[in-house]
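In this view, the complex is presented without one of its protein chains, the others remaining in place.
Right, subunit A next:
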Amino acid sequence: MTLAILAVFSVALTLLGFVLPPQGVKRATLLGLALALLSLLLTWGKPFAFGPYTVDGVSQVFTLLALLGALWTVGLVRSRRFEFYLLVLYAALGMHLLASTRHLLLMLVALEALSLPLYALATWRRGQGLEAALKYFLLGALAAAFFLYGTALFYGATGSFLVGTPGQGPLYALALGLLLVGLGFKVALAPFHFWTPDVYQGSPTPVVLFMATSVKAAAFAALLRVASPGVPDALSLLIVLSVLLGNLAALGQKEAKRLLAYSSIAHAGYMALALYTGNAQALGFYLLTYVLATGLAFAVLSEVSPDRVPLESLRGLFRKDPLLGLALFLASLSLLGLPPLAGFWGKYLVFLEAAKAGQWGLLVLALLTSAVSAYYYLGLGLAVFQKGEAEALPRPWARNVALLVALLLLLLGLFPGSLLPALAAGS
């Protein structure tokens, strides 16, 4: 149902885009995404399968998160060319597909379906964006090649394209490792993260919001399936590198988007902790809090400036616009994982999974680096209270959404239990 809605809107709007005004396309895109979301909620907890396309709990939870990010992105953007909205819609379709299949070939198709629009979106502002997008594209092609190679080896080792098929031997291990590389690139796990800081900095901020939230959600759904029967040993290496590199490199950053890029690498590392037990509920909750918090941060940044946002330019934001300042403050505290904000419970649940899996070394490292991250998150969050001349021209729609999300962060932090059963029902 969700797939059908997204597909129909994609096809129809591609044709209608030539006759409708851009604003109309935007509204229609929003409508399509909202309808897809609605159909998702209506069939919540009811599995459905059609060939390799299987809608189960994991698919629903992660599609929901991806669609939320897509809606937010489209809402924030006012583009004179209708292609922007369409590209987001195509990517959303790819994300849903990626989250809803166990078939490796379909996964590859979905991966490309969500990547190609993103390459185009990254170039939206030309100039520096073009260079970053090219890097993204070339490295992405490399990662896709690894993924494809992994797929082939997987078939060779097990005789099946369905992930989760048990297997053994060097061929199988090699296959899993290469699949991990392909998906690790998408979620920005170190050492496959090199595109992240450059692309985040060079792309338009709403697009970065999309990359940081929706892409991560969809790719983690696939990672969850790939890693579910037995986690490849190399995952711990990726986690160690990600949390160390992400957090340490963020310490010295002077530009908000680049800082958040490193933060997203570190968060990918934390999320990967949940893969050890394959608990979709913990991972889903973490992703939800992360989507809300990082999305809120990027949404505020996009109201301050569509381009680069040096930390100095955030000073005085609280005086200029208390709501946006407070929202950024809360978002960075939630990313830091400070109670009583939602991010705390996300971290708590994920760390609990690592403890259940007996990964004590990783857990201690995660806790330590999490403490280190306080330095830059507080630097970002407290900047808004410092004296300075921040500029902000927020639109009412963006302000309302920021308020809503900030409240959600607080409410989820105070009553995390209110949502967990729903996530459990989904997965």
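In the analysis below, a contact is a pair of C-beta atoms (placed from the backbone, for glycine too) under 8 Å apart; a residue touches a chain by one contact, two chains touch by 3 or more; residues count from 1.
The rule we apply is simple: contacts and distances are computed from a predicted model.
Enquirer: Out of "Peptide ABC transporter ATPase", "NADH-quinone oxidoreductase subunit L", "Amino-acid import ATP-binding protein YxeO" or "Dihydroorotase", which one is the UniProt protein name for the chain not included here?
Expert: "NADH-quinone oxidoreductase subunit L"
Enquirer: Can you tell me which of A:Gly177, A:Pro340 or A:Gly388 touches the chain that was removed from the display?
Expert: Touches the omitted chain: A:Gly177.
Enquirer: Using the document's definition of touch, tell me which of A:Leu38, A:Ala234 or A:Leu403 contacts the absent chain.
Expert: Among A:Leu38, A:Ala234 or A:Leu403, only A:Ala234 touches the chain that is not shown.
Enquirer: Using the touch definition from the top, which of A:Ala7, A:Leu20, A:Leu35 or A:Leu142 touches the missing chain?
Expert: The single option touching the absent chain is A:Leu142.
Enquirer: Out of A:Leu33, A:Leu148, A:Ala249 or A:Val384, which is the one that touches the chain we can't see?
Expert: Checking the options A:Leu33, A:Leu148, A:Ala249 or A:Val384, the one contacting the hidden chain is A:Ala249.
Enquirer: Since one chain has been left out of the picture, which residues of subunit A touch it in the full complex?
Expert: Contact residues on subunit A toward the absent chain are 134-135, 138-139, 142-143, 146, 170, 173-174, 176-178, 180-181, 190-192, 194-195, 197-198, 232-234, 237-238, 244-245, 247-253, 262, 372, 375.
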